[in-house]
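Handing you a structure now.
Here the complex is missing a single protein chain, while all its other protein chains stay put.
Right, subunit A next:
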Amino acid sequence: MHQPPPASSCSSSGSCECARVGVRLSALAPAAAPCPAPRRLPRPRQLEPPSRGTSTLIRAGLGPWCSPTGSPAPLSCETGCGEGSWILVCRLLVPTQVSLLSMEEDIDTRKINNSFLRDHSYATEADIISTVEFNHTGELLATGDKGGRVVIFQREQESKNQVHRRGEYNVYSTFQSHEPEFDYLKSLEIEEKINKIRWLPQQNAAYFLLSTNDKTVKLWKVSERDKRPEGYNLKDEEGRLRDPATITTLRVPVLRPMDLMVEATPRRVFANAHTYHINSISVNSDYETYMSADDLRINLWNFEITNQSFNIVDIKPANMEELTEVITAAEFHPHHCNTFVYSSSKGTIRLCDMRASALCDRHTKFFEEPEDPSNRSFFSEIISSISDVKFSHSGRYIMTRDYLTVKVWDLNMENRPIETYQVHDYLRSKLCSLYENDCIFDKFECVWNGSDSVIMTGSYNNFFRMFDRNTKRDVTLEASRENSKPRAILKPRKVCVGGKRRKDEISVDSLDFSKKILHTAWHPSENIIAVAATNNLYIFQDKVN
């Protein structure tokens, strides 16, 4: 496994290992060298006027921007997803550190671009993206990967010269959030994979986010520094202490501008509170507390207190042999700080009110759809297991994802969902094979758009699906390098279930089950989406005019 860069914690003295935004260093700072001289990767073929910093992320073979042709249906937040109106903004690929370090400065541009285009030769398992999340304004996009790294992208600022460049995201900061650990008691390794990232709303100039692996939650502060104090009395310019005998005058240090630097520091570490694997974290609307949920318990934390947490849900049976149900996801209500929901592996959702009692083992509401007897099989329970639960932005609905469907529930109606959308029902007859190769246990996530009118979720073969709740239209799109040219309109895909296969359709048997889209994110107010496909991050936006 490649050596991860040390955790970035810049102090005023000594060397620091943070990515410098000013020169947009590659996403991974070399492990050993402190703040190296800017390493500029050869530019892609087209000339980019210098923006805030040249992004050295590899843009896979992007040609000059072309104005869209044709006139597909205009897409606005209100009308939802029209067919054929999504375009690829950029595809971001974070190369592994190994390949970056071995690169020479004078290698031909074309060779670099081509070699990085072959993802498989450079991508390691540590690069697989395991979570994607926009912050509350949509300005920042965070991804976590299996190697314990967090990479934050920032949106390109709007400028008159390059209106079409808006909507692109460039690397803003990268840091190693979690390291692999070893649990000596159980002789088990604790994975460093980032399971979830959640942003805190911005309250000052710095950004805060929570990131978690299986056992430990960390609060990270991401801040910019563009000034440096100079003119210390006791230290010289390099930071060395001066001989007190030589100090004869007194002066006030002044702040002078410096190259912009983004530093990430761990501000809190919330550890040792979970016996089982953490699957969800959720920031409360009071911005003072948050919860972390593992397979059997949910804990409530205060951001300021790391050595204590309150257990608010505990479904562990006294006799573990009686265990038949686990918690799969949990989330706080977006407005009511006393309310949260959690989903289970049996396809149920429980809504709890923390005012009712300290331990919320008895739910306030219980959402479960009665089983359809005609569809019953040995796999019924497995496919009913809920992999993700999300409140709508309005707080009126919850959306749940199980293996084959996405369901929307009204908080006021517990006995059945108000809407059910089939994601890939053609897999229903393949469940046995999917059980055998373990795909049936894949945990797909689901997201709402900003206005709660469209929902999106992933599928196999790098497909992802969008459902418009108002028009009842749905679309299947593909996030793949082969089929996406920049700024070209994404073509809707279709899976052929049986009988004659049309020209552009794909038959179920040709689907690649190793290419699954588990993690997606939707910008909070605009139609920009981020789709994680293995180690690639695709950003799409709807084509406007």
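Here is the rule we use: a residue touches a chain if its C-beta (ideal position, glycine included) is under 8 Å from a C-beta of that chain, and two chains touch if they have at least 3 such contacts; residues count from 1.
Throughout what follows, contacts and distances are computed from a predicted model.
According to its UniProt record, the chain left out of view corresponds to "Cell division cycle-associated protein 4" among "Alkylglycerone-phosphate synthase", "Protein TRANSPORT INHIBITOR RESPONSE 1", "Cell division cycle-associated protein 4" or "glutathione transferase". One of A:Ser130, A:Ser211, A:Ser282 or A:Ser385 touches the chain omitted from the figure, and that residue is A:Ser385. Residues of subunit A in touch with the missing chain: 185-191, 214, 275-277, 295-296, 319-321, 323-326, 328, 345, 373-379, 381-382, 385, 428-433, 435-438, 441, 509-514.
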